[in-house]
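Some chains omitted; the rest stay in position.
Chain naming follows the written order as A and B, and within any one chain the residues start at number 1.
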Amino acid sequence: MVVIMRPDAGRQDIDGVIERIRGYGMDVHVSQGKERTIIGIIGDEREIDFDSIAALPGVDRAMPILRPYKYVSRHVHPENRTVRVDGVTIGRDLVFMAGPCSVEEEDTTLRIAEQVQAAGAQIFRGGAYKPRTSPWSFQGLREKGLEILSRVKAKTGMPICTEIMDTADIDVVGRHTDIYQVGMRNMRNYSLLAALGKTRKPVLLKRGDSAKLEEWLAAADYIIRNGNENIILCERGIRTFEEHVRNTLPLASVPALKERTHLPVLVDPSHGTGHARLVPAMCRAAVAAGADGLLLECHPDPEHAVSDGAQSITPQALSDLMPVLQRIANAIGREL
Amino acid sequence: MVVIMRPDAGRQDIDGVIERIRGYGMDVHVSQGKERTIIGIIGDEREIDFDSIAALPGVDRAMPILRPYKYVSRHVHPENRTVRVDGVTIGRDLVFMAGPCSVEEEDTTLRIAEQVQAAGAQIFRGGAYKPRTSPWSFQGLREKGLEILSRVKAKTGMPICTEIMDTADIDVVGRHTDIYQVGMRNMRNYSLLAALGKTRKPVLLKRGDSAKLEEWLAAADYIIRNGNENIILCERGIRTFEEHVRNTLPLASVPALKERTHLPVLVDPSHGTGHARLVPAMCRAAVAAGADGLLLECHPDPEHAVSDGAQSITPQALSDLMPVLQRIANAIGREL
């Protein structure tokens, strides 16, 4: 932490800060500037309460130096980590998870799965428990939906990724899924993250729509700290003033995450744009930026999808897109 | 819903939209404009999947007309609703909930409670379960903290407001609190909201830092729809590009909520600014804007607070502020 004193801070204020920091068993370096005094802390500042330092008399600002996460840091584990799900190695293979927003009736769901598999997707995604803004909207098929997912897996062999919304559902969802998906609304549901940390199944952790990278990585630390290292990050866009898209998709987070963490990073251009006609360009851009794969809403008949039709591409569109994505992957030297 | 067709939409596209809407058992009005055709829906659009209409060929945009909430709407219940907690009538009395961010050791906590009560606060707030961005930060005293709160209530008579983070904790927290506080991180944790809807205890629902008013009110509808009408809204600021504050506090939400809903509306200037020295001005502004009360972090010794010291005002500052706030309440004609 660096503590910047106010221009009018006196000797007593400065001594007060130093004394407080030493009280935590740490040492300080004091820089007497022309207009300001700056105090640096030597030691692991994560053990210090940041706010109580900022509240001391004469302090202008206290700025953290260390990140709020440890275990997910590339500094701690420099090599890329991969997550294996059946035959797929996420973080090495270029991975495509595709399927409908919501699990639909069994026939439709199976048909979609076969189509996205034929188009090249390795993992099937679909929501049985749906977090919806309005309690008046469709909330998902719930347990019935999970059973449909299991039957789809039995018939196609595709591993399953589906959303978990409540610690109480960890067992039932875990019996039917290969990857727990934590949606953006629950990225800061730390009770859920800690509970998932006690399982060993992979967790796909989406970015909260108002989360800074540091907060997202700290959320991942809640999982890993409880023992589960199988984490996949998924950028899905943030909320800004832009209206022509459902979310603003900031692809610079892909290389920025790769610097900070060893975890695999996927991108969800469906939620990241909200419009099917923008999805192919964002798939291409995500792969070009270095993403480890894509999470896609895909439906053969988007205008009859139970939810999120506007942002679902068709299996045909996915199939057309796939060779382009592979050429881009080649162009940037990614091994497939 | 209003469906706006693209300028190049043909007769077949328009008929497709009309047919789909009629398939939901609703009727349409078609306006043939100079450049565009507009289709209006007659009926309760909340039963229609918005996205699937937007995905139809030839559609440019589909704009909702109805709000995503019903029960919390002032249209449904025109009179203000009040929430009674012991002798306090929230929504009628100007209410002050004050206390430390985190519950501290019993002596300290009791001392703070006595001081904020003397300063004029009617309800004591303090967190036993703390949602912290970093898993490496202090996570609260948990059950021990709840017991301290109960003892504070026994000694001071002040009702308690404390945070709930997990459906699994509803019983234990409920044994010690008078008001469940749902923090901004859990505003979209719909499992938690639905479960709280099955209790009868008041719920203070903070705004998510990226939530639009409509989403916040729809979140409240998750509670009321499950049977619990005792809801208090609390504006605590949103995340924007501003850096000089922890959050941007948009006080126009107070009159805007009052138009839309009959629920009481509090303001939290502590999180809404992040800096104790900005808190008094925002307390004054919130009362002047018509808020039903304030939620405040208050600590006699902010630089020794376990958390959030930078935004805690002292009981002395609260005591000094109180007569000013009452004069403002008088100035705007609020009965105290």
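We take it that a contact is a pair of C-beta atoms (placed from the backbone, for glycine too) under 8 Å apart; a residue touches a chain by one contact, two chains touch by 3 or more.
These numbers were taken from a predicted model, which means no experiment stands behind them.
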{"item": "Assembly size in copies, with 2 chains present", "value": "4"}
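Quick note on the criterion: only the chains that are shown with their structure count from here on.
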{"item": "Rounded Å distance, chain A centre to chain B centre (Cα mean)", "value": "25"}
{"item": "Contacting residues of chain A [partner chain B, same complex]", "value": "20, 46-47, 49-57, 68-70, 131-138, 165-168, 185-186, 188-192, 194, 208-210, 214-215, 218, 221-222, 225, 239, 276, 302-312"}
